[in-house]
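Read the structure below first, then the notes.
Yeah, one chain of the complex is gone here, protein chain that is, but the others are all in their spots.
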Amino acid sequence: MSLDLIKVTNLKKYFPLKGILFTKNYVRAVDGISFTIRRGETLGLVGESGCGKTTTGRLILRLIEPTSGEIYFDGKNILKLKGKELKEFRRQAQMVFQDPYTSLDPRMTVFDIIMEPLKIHKIKVDDPEKIVVDLLYKVGLNETHLYRYPHEFSGGQRQRIAIARVLALKPKFIVLDEPTSALDVSVQAQILNLLKDLQREFNLTYLFISHDLGVVKYMSDRIAVMYLGKIVELAPAEELFEKPLHPYTQMLLAALPVPDPDYYKKKPKIKVYGEPGSPINPPPGCRFHPRCPFATEKCKREVPPLVEYEKDHFVACWLKR
Amino acid sequence: MAEEVYERKILDRISDAFIKLIAKIFDSIRPGWSERNRSKLDEWRLMFYALNRSPTGIIGLILVIVFVLTGIFGPFIAPYRYNDLLIYKNPGYRFIPPGGTGPGGEIFLLGTDDYGRDMLSLVLYGARTSLVVAILVMIIGAPIGIILGLISGYYGGKIDEVIMRVTDIFLAFPGLILAIGFAATLPDRIKGVLEANPWLQNVLLALFALDPSDAPRLANLLSVIVAIVIVWWPGYTRIVRGNTLSVKENVYVEAARAMGMSSWGIMVKHILPNILAPIIVILTLDIGSVILVEAGLSYLGVGAQPPIADWGRIVYDGSRWLYRGYWWLSLLPGVFILLTVLGFNLLGDSLRDIFDPRTRRSIEFKLKKSKR
Partner (left out) sequence: MSQLCKPILEVRDLYVNFYTYAGIVKAIDGVSFTVCEGETFCLVGETGCGKTVTSRAITRLVPSPGRIVKGEVIYYTPYGKINLLKLSEDKLREIRGKEIAYIFQDPAAALDPLYTIGYQVGETMVEHKTVKTWKEAFRKAVEVLRNVLLPDPEKRVKSYPHELSGGMKQRSVIGIGLSNQPRIVVADEPTSYLDVTIQAQIMDLLRKLKKERKLTIILITHNMGLVAEMCDRVAVMYAGNIVELGPVERIFKNPLHPYTRGLLKAVPNPLTKIEKLESIPGTVPNLIYPPPGCRFHPRCQYAMDICKREKPRLIEIEPGHYVACHLYSRLYMV
């Protein structure tokens, strides 16, 4: 059994835009990314709006079809799966969504919601109520919640229900798409701790997508930074923060608001400026060059590949070779 | 305004008892049912309370219940059959005014018509006709419209385009002309079908409470039903498609896909229940329209042929005698059409309010307040 649960090679997703008659424009949401996720680890995926992280999450679960590229799950090419095999993949790879207020069907009770995946996969259980109650306890709820409707719960509780629903199928891999962005800070901590505990207990592998670097650092073993559809840096979490190699990563870290007033007494060395480019007409060469203080001629023409600069620390930048 | 104290009226107690009864029945079939569905039962209770707060809603409900009961039991309780042409017994039975007495001393509450038929019986049979027509139109037309709307909204793309264009074509049909045109050719075809399938004919005759001798005229009635269904289902497709499009955006639909649910499963289990409320409202309002349209077509002579009792047809037959002052022949069936359609309209309007979760929340809050 290989170390890698997921292997993504040169994944691309272009969304066609309706242009005037014959002009064809594309939103290059994901523009050729490659990475692996090891069994039992949490890979964090960060970036700002338009970077393609959300699209990547959906591509990995094949909720949308890629334009090109390959995705391997547990050794199998999931893009070639059909019928029963595809359904089996869906059993093993699940997703927790960002919005707890619309991710649960308002007309179903908690019991129905959690039982639903078992029904879809025709898994027979002897005592459905017991199974559901067990899952509820695992996520910090209890049996009094069994026959209530989603609108009776708070955002944090709804997210717990969504997590219980995902666990019902005993998956191997879960994509967490900004699972706490819609929640308050105090509730966020509860959910993040719950996710960590569950990962240990059930030996889960996570892809944790977020725009919040602090949260991603707390949750992830390794982190991939995306910009305009490409991965610009991929490194273990601590190392990314201590030794950011890519100028964009450095800018991101400089821009992070730090909850410590003393930090702001000293002036940060790196200036933050520029706007994220458009994924429709991305700049040629290195996507980041218009905002990069170190941009060279080469950067404006050629796209830097993602290479291993130091042990397990990958970066896509002409200046770091 | 927020300081209103909530009074529980008699109607509320009746509703509570009704719900408790239902809960008991289900409990006896499946023990523990009421416990599991407590939230749902509470919502039902609040919906009834909302209905009780709306005088127009109650009136509408009463009218609808009266209509349905009349439709079902009318032919059984009618003193005469719809084709009892008493004129052949005794000419004195003609044109008896409402409340008047016949040659044999019988009292005719609603009078008689030019053939000596008892108006009361005609109205009761007419209710059955209208009820069955409305149900048939709904049972055939609504599923077509809803299923096509779901498919169109969910799949989008080319399928959506094709279905929408087909719907547009059907919507463009002028219903009246279609019905008239059908009346000329369809009944013969239908007769052929009925003769080939005598069981079908018998079922329909029983539904409409008709004598077998009226089998040929049944075909006319059915052709009108076909005409109405054709013109009626596209409206549903449009509405259901719109609602499907907005419900489809909800994350729980994507979550179901991520779990491996089939498209059909998602449409039936997730989208349909969430668009049901507005559909029920429209259905209720539409039943009134269908009854009205059918009556109108029969008035024009395109629908039910005499002696089949049909409100619209009776109004027409009676209108020829208005000049003689025999007002009750037209007016009475007209009043019944009015009350029935009004009932469905009032009920449909208040259903819209009842299904709105905010109404229930507001009642819930007021209940909590008055408990303190």
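As written, the chain order gives the labels A and B, with residue 1 at the start of each chain.
Please note the rule applied: a contact is a pair of C-beta atoms (placed from the backbone, for glycine too) under 8 Å apart; a residue touches a chain by one contact, two chains touch by 3 or more.
Because the structure is predicted, anything quoted here is derived from the model rather than measured.
Of B:38, B:165 or B:361, it is B:361 that touches the chain left out of the display. From the options A:110, A:162, A:187 or A:226, the residue with contact to the unseen chain in the full assembly is A:187.
Shown as candidates are A:16, A:75, A:214 or A:305; the residue that touches the absent chain is A:214.
Take chain B: the residues that touch the chain left off the picture are 1-2, 358, 361-362, 364-365, 369. Taking the whole complex into account, chain A touches the unshown chain at residues 48-49, 154, 156-157, 184-190, 192-193, 211-215, 217-218, 238, 241, 251-264, 272-276.
Throughout what follows, only the chains that are shown with their structure count from here on.
Distance between chain A and chain B, defined via averaged C-alpha coordinates, is recorded as 51 Å.
On chain B, the positions that touch chain A within their shared complex are 35-39, 250-252, 254-261, 265, 270, 273-274, 357. By the touch criterion stated above, chain A contacts chain B in their complex at residues 61, 63, 86-87, 90-91, 94-95, 97-99, 102-107, 109, 111, 116-117, 120-121, 146-149, 151-152, 162, 165, 169.
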